[in-house]
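Of the protein chains in this complex, one is absent; all others appear in place.
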Amino acid sequence: MAQANTGQGIGRVERLLFTALPLSALCLVLWKLARLELPLSASLSWVPALGIDLAFHIDGLSALMLLMISAVGTAVFLYAGGYMAGHSGQRRLFVLLSLFMLAMIGTVTADHLLVLFLFWEATSVLSFLLVGFDYHKSGSRRSAQQALLITGAGGLALLAGFLLLGQAAGTYRIREIIEVVPQLEQGGRLTAALLLILVGAFTKSAQFPFHFWLPNAMAAPTPVSAYLHSATMVKLGVYLLARLDPAFGEWPLWELLLKGAGSITAAWGMILALRERDLKRILAWSTVATLGTLVTLVGMRGEGASVAVGSLLLAHALYKAPLFFVAGNIDHGTGTRVIDRLGNLRHSMPWTAAVALLAGASMAGMPLSFGYIVKDVIVEAKSAGEVFAFAKAANTIFGAVAVAVAGVAAVRVFWRHPGVNESCEAREGSLSMILPPLALALSGITLGVFPFFAQGLIAGAAGAMVPVPREILLGITLEFGPTLASLALSYAIGLGVYISWDWLHERFDAAVQRIDRLGMAAHFERLLRGIPRAAAASTRFVQSGSLPAYVALAIGTLSLLLALVMALGWSSFAVPALGGIPGPAVLGACALIAAGALASLFQKDRLALLLSAGLVGYGSGVLFLFSGAPDVAYTQFTVETVFVIVAASILLVLRRSGRLSSLPEARWRPAALALAAAFGAVIMLLLFVASTGPFDPALSDYFSETSLPQAFGRNVVNVILVDFRALDTLGEITVVLLSFLAALPLLALRRAGRERKAEAE
Amino acid sequence: MSALVATPVLVPLATVALTALAAGRPRLQQVLSGLGSLALLLCALLLLGQVEGGEGARLAFGNWPAPFGIEFHVDRLSAALVLVTALMGSASLLFLASDADPGRRHPLLLPLLHGLLVGVGGAFVTADLFNLYVWFEVMLICALGLLALGARPDQLDGAFKYMVLNLLGTLLLLISVGAVYAATGHLNFTALSQAAPSLPPALAAVLLTALLLSLLLKSGAFPLYAWLPASYHTLPGPVLALCAGLLTKVGVYAVLRLTGDVFAPVPALLPEALGWIACATMLFGVLGAAYHWDMRRILAFHIVSQIGYILLAIALDSAAGNRAALFYTVHHIVVKATLFLLAAMIWRYTGSYDLRRIGGLFRARPRLALLFMVPALSLVGIPPLSGFWAKLVVLQEALARGHYAWTAVALLVSVLTLYSMMKIWMEAFWKDHPQKGWSLPRNTRLAPAWCATLSLAAVTLWISFAPQALLAYAEAAALSLGGGR
Amino acid sequence: MIPLLALTVFVTVTAGVYLALSRDLFRCVVGLAMLGAGANLALYAAGAKGSARPAVIQKGAEVLADAANPLPQALVLTAIVIGFALVCFALVLLLRVMQYAGSDDADRLRLAEPRPDDPLKPPSHSADCLPVYPREDRS
Partner (left out) sequence: MKRRVVMLEAAAGPLYWVILGSSLWVLLRGHNEPGGGFIGGLLAVSASILWAVSHGSGAARRRLPLKDPLRLAAAGVLLAGFSGLPAWLGGQPYLTHLWGKLPLGFMEYKVSTVLLFDLGVYACVWGALAGYALALLELDEGPPEEERR
């Protein structure tokens, strides 16, 4: 990464090495598929303390995802070699993409909820880094932030859901969970788990109401968009839902939420696609719509729906990735992706046009493309299951707008001659920018003509959702007839939409702008602005910067909480024994202390304040002296004397700067007095409460008995200090030494102080 | 006979005295300080090995038997924390050799730093309530000295606020210790744990509340944390890392020791209250982090927020909760210190701690960015970094105990932590430097800083990828506490 | 004895906290010192059992009989010295704060935490302190 600054791309060999990674994965998957060695399992103990094993399981669904990841990955890596040629961040891109691919592979093969979560979060973080690839643009940074905040928050919901699910099921192994959960009672915990997992999956797969981050993520370079935000990462939510479908599939709530959110997303995504002018964003919205359809299909019961999920996953990867590459090629060749400025590109970019046509055909669901087969399967699934009318309508809209979007991406920019054509200097990119999309698009067509190649794969994927669907093998065959008829409506509407695209665009844009304020994106923006605002409000309140406020807050909290706890146990405290009446000397000492304390409250003059405060110290000394503590008393006297000397010398310094009197302050501060009295009362009560019970004199008895015979000292207090508890004393002189060390630098700053004073004068 | 038990105090104490005596000779002082920290590290390792197997090691000072004299007791909990303390000490001393430190090297810096280690080590190993108070005072005075060492006006201001609020805390601690002595007649932890069950529950609750409140002030819990963000950001980088890593954790450790061990089982009211305090601490801490633009202030508020997590773990009042607390504490000390050290390096490269005035580091120092990601993502809790495991064990136990509201707050706080960490990343690393034509300073001497941060990051990565060792250790530690039995 | 001492503690602690809540820094430090005295008294009171005779074993006697409880005395003695060390430091710090921050008003002491409407205020430097931001290699 150090060489990333040089402005040079990376060499061909390095590129090939990077590309070998997905390629080898692809070969491996194909080989395993061909030899029918699935399912595969592996497990490695990792954190036994938490019951976490690195458990992996590859069944049909995982294999389908793996195939997409590695196949599209190979294409993306090849493509990126050409697209990013000479870019300074090329190596960074390859490293991140490779890591991302590994994380994806981990996610779709993990058989342990927490291991799955681990890779899931890794994809979020890598997506953040990839969306913010052009980090110097503030738009990229914002998009990256948005993507990570939403998927990160969703990830945390997912984690909570996983934990609840795992605790309810008693295991984190996914294969065990999907067996256990249907037999469990549908209680609150499981419902919470379900909802949280749905939030996680919906954020990742850009489902309503978390859909808005995906189009913004198009700030990423095209290879990234094609890979993460179309072919693989956003499908993770769908994958997870499909994975858990056997566990929750029978729940009405599951069905309702999946179908509801999926349908809304599908319809909304398509409508929003109409308002965009940026080719990549148009494709992104149609991806959102596709994801909505996938979620709806997962929510539907029956084998047909499962087959539809599998085939739509595959088909979408095979046509959407090439379309993104097409958008990338156009961007690369003309410098813009805005469809108004594009047109007639078929002459300058013939190969790209071919790719666009092939992929567009599949997206539109033209016969002889894999897209057609998928439509066929979906129509069948929807007519088989009981679907809301809304979902059916959404499906029609979805189909129609897919046709229109395919038209825009594949026909409009290449064939139609717009009023303004700024793309006269368009040129085709290098071979590595044409071959990968072409290969993907062609395989889409190939599978359309020979669907039985995909049969086993899709049957395996569907098998993860429903048990052993033998008959679906018949579903994926090339059949004309009823499906074509039902699709005709979609084509007709789609054609209408395509023709009136610009007219519709204006209407929709105007309408949508009106509801933008209410949209989720706006809410998110508000939330994002709300964070610093709430932070500012709370921080300025708690961390105001004013010392008296801090002290008041602390004292108030301490008094309040202590008083509360005392009040709770008030009835059970015994009345303390009053004990004997103390002698006159002790009484006098206490009076001295109280007088000093009270007098100091009023003093304006600092010296007077010091002296009246000194009374407290000397009074304590007297108290100690007459209650049997001569050592403490002598210490207190000498300490107090040195204290007064120290304080007086400081006052002398202050006198020179004219600061001998206190700040003018209100004579009485009732609030402060109330707070102080409350704290004092709490401390007094604490003392009382602590002295209510019988006293255990074991320690003092021991000291009294062993002081002379074993420690050879008559003064028990001193023996405690230097022998029984000598460590305290060692600590104490450490404090004394360190206090001096701490003060020395301040004391040594003489010159600085004088200079400063001279400055001030 | 375990002489090692006293070393967490004696080794740094000897270093304090020797480095203070050598205050006039910088080279000698540095050699002594280095030797002292290495010796401490070695002793901590040996100590860990010694307690690994069994009940822990005890040392009765002056050969006075347990409830009468002062006793040090090193169990697994203490040993782990002592090791981390020694590690942090060595790391920041190593870092000090670089020039990523704004102040002039004062001859009293090293004695004060080792004094801090004395206090921290003593608090971790002592088994006597009053002795604990003494070590808290040692820590307090050293922290004050370190704050005031540079004598910059803002440092003096921060030091003053730190002093006033912390003195309140220590005085309350002192009074509470007196009250505990009055009620039980004991100061030794073992004796207290035997005397505690015979106390009336209401009295025990009052005494513990007083103790815990003073310790919560020391650990920076809501709403008693004002001293922390008011002062920490004025410290020079390596000192800040040490203070940030260790000081508040001693308070947290004492809370854990008292509620989870000495006075366990505590009245049910206390953990419940502690849990809510923990939630408020997390939330207000992270909001403070979201508010600020100075890296050090952001990170200082993150300390508060993370303290909330650890307190939450303690509030779960179970062996699993205590395990989580220890794991979280160890992870947090390492990660937080690394972040502060990295912030100091960023300062050295860019010339400011203020995110609005810096940028362009990703392009200029990609390796620093990579290194920064380790502790940053770990703090946020991105798997599989150490913070993830720490949060996982806390959340798992919170959910298992049915504390859904606490879990929800913890998750919300995680999102906000992500937000504020992303702020640092995007502003300091991704954004271009606001100054046109800015370039990296030449003649930086940062090799020791790289060494220190890399080795701390290595520790983080070790915890991240092999959490089993620390988790199993923490579990054994939690089970040997009074609350675990 | 306990009620009298507790009352004294109440007065001392109240006065100490009242002073500590003042915005005048000198009063604040004096208040803390007084609070410390109150805490010492509380600690002393908590263990004040036995008679009012010094805890010194009489000549000829082997054990201490009928004397004040020695342990709290030792604890208080330790606490006094520690508290004294801290208060000494506090006074010195106070002096320097007044001189360098130029104010003895806690409300105006906003150097470490500038007011929010003071967005980009770098810490200013006193004459003695090194420049905080090295200048030599900024081109």
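As written, the chains take the letters A, B and C, and residue 1 is the first residue of each chain.
Simple rule for what comes next: contacts are C-beta pairs under 8 Å (C-beta built on N, C-alpha and C of every residue); 3 or more make two chains touch, one makes a residue touch a chain.
Just so you know, these numbers come straight off a predicted model, no measurement behind them.
A.B. asks: If you put the missing chain back into the full complex, which of the shown chains would it touch?
C.D. replies: Every shown chain touched by the left-out chain: A, B, C.
A.B. asks: Any idea which of A:Leu17, A:Ala488 or A:Ile645 touches the chain not displayed?
C.D. replies: Considering the complete complex, A:Ile645 is the one touching the chain left out.
A.B. asks: Among A:Ala144, A:Leu159, A:Ala459 or A:Ala711, which one touches the chain that has been omitted from the display?
C.D. replies: Checking the options A:Ala144, A:Leu159, A:Ala459 or A:Ala711, the one contacting the hidden chain is A:Ala711.
A.B. asks: Looking beyond the chains shown, say which of B:Ala3, B:Ala268 or B:Ala405 touches the absent one.
C.D. replies: B:Ala3
A.B. asks: Over the whole complex, note the residues of chain C touching the chain we left out.
C.D. replies: Against the missing chain, chain C presents residues 54, 56, 77, 81, 85, 88, 92, 95.
A.B. asks: Can you list, in ascending order, the chain A residues touching the missing chain?
C.D. replies: 630-631, 634-635, 638-639, 641-642, 645-646, 649-650, 652-653, 711-715, 717-719, 721-723, 726-727, 729-730, 733-734, 736-737, 739-741, 743-744, 747-748, 750-751
A.B. asks: In the full complex, which bits of chain B touch the chain not displayed? Write them out.
C.D. replies: The missing chain touches chain B at positions 1, 3, 6, 10, 13-14, 16-18, 20-21, 23-24, 59-63, 107, 111.
Everything below uses one rule, namely that only the chains that are shown with their structure count from here on.
A.B. asks: Could you tell me the distance, in whole angstrom, between the mean C-alpha positions of chain B and chain C?
C.D. replies: 24
A.B. asks: From the C-alpha centre of chain A to that of chain C, how far is it in Å?
C.D. replies: 44
A.B. asks: Where does chain A touch two or more other chains at once, residue-wise?
C.D. replies: Correct list: 536, 543, 545, 547, 551, 555, 683, 687, 690-691, 695, 697, 699, 703, 724-725, 728, 732, 735, 739, 742-743, 746, 749, 752.
A.B. asks: If I count partner chains per residue in chain C, which residues reach a count of at least 2?
C.D. replies: Counting only residues that touch two or more other chains, chain C contributes 20, 28, 38, 40, 42, 44-46, 71, 75, 78, 82, 85-86, 89, 93-94, 96, 100, 102, 109-110, 112-113, 126, 128-129.
A.B. asks: So in the complex, which bits of chain A are touching chain B?
C.D. replies: Against chain B, chain A makes touches at 1-2, 4-5, 46-50, 114, 117-118, 121-122, 125, 128, 132, 135-136, 138, 141, 144-145, 148-149, 152-153, 156-157, 159-160, 163-164, 167, 192, 531-532, 534-536, 538-539, 542-543, 545, 547, 550-551, 553-555, 557-558, 561-562, 565-566, 568-570, 572-573, 683, 686-687, 689-693, 695-699, 702-703, 723-728, 730-732, 734-735, 737-739, 741-746, 749, 752.
A.B. asks: Applying the document's contact rule, which stretches of chain A touch chain C when the two form their complex?
C.D. replies: Counting only chain A, the residues touching chain C are 536, 540, 543, 545-548, 551-552, 555, 576-580, 582-583, 586-587, 590, 593-594, 597-598, 600-601, 606, 609-610, 613, 616-617, 620, 623-624, 626-632, 635-636, 639, 642-643, 646-647, 650, 653-654, 657, 659, 662-663, 665, 669, 672-673, 675-677, 679-681, 683-684, 687-688, 690-691, 695, 697, 699-700, 703-705, 707-709, 714-717, 720-721, 724-725, 728-729, 732, 735-736, 739-740, 742-743, 746-747, 749, 751-753, 755-757, 759-760.
A.B. asks: For chain C, which residues are in contact with chain B within the complex?
C.D. replies: 20, 25, 28, 32, 35-36, 38-40, 42-47, 71-72, 75, 78-79, 82, 85-86, 89-90, 93-94, 96-97, 100-102, 109-113, 120, 122-126, 128-130, 132-134, 136-139
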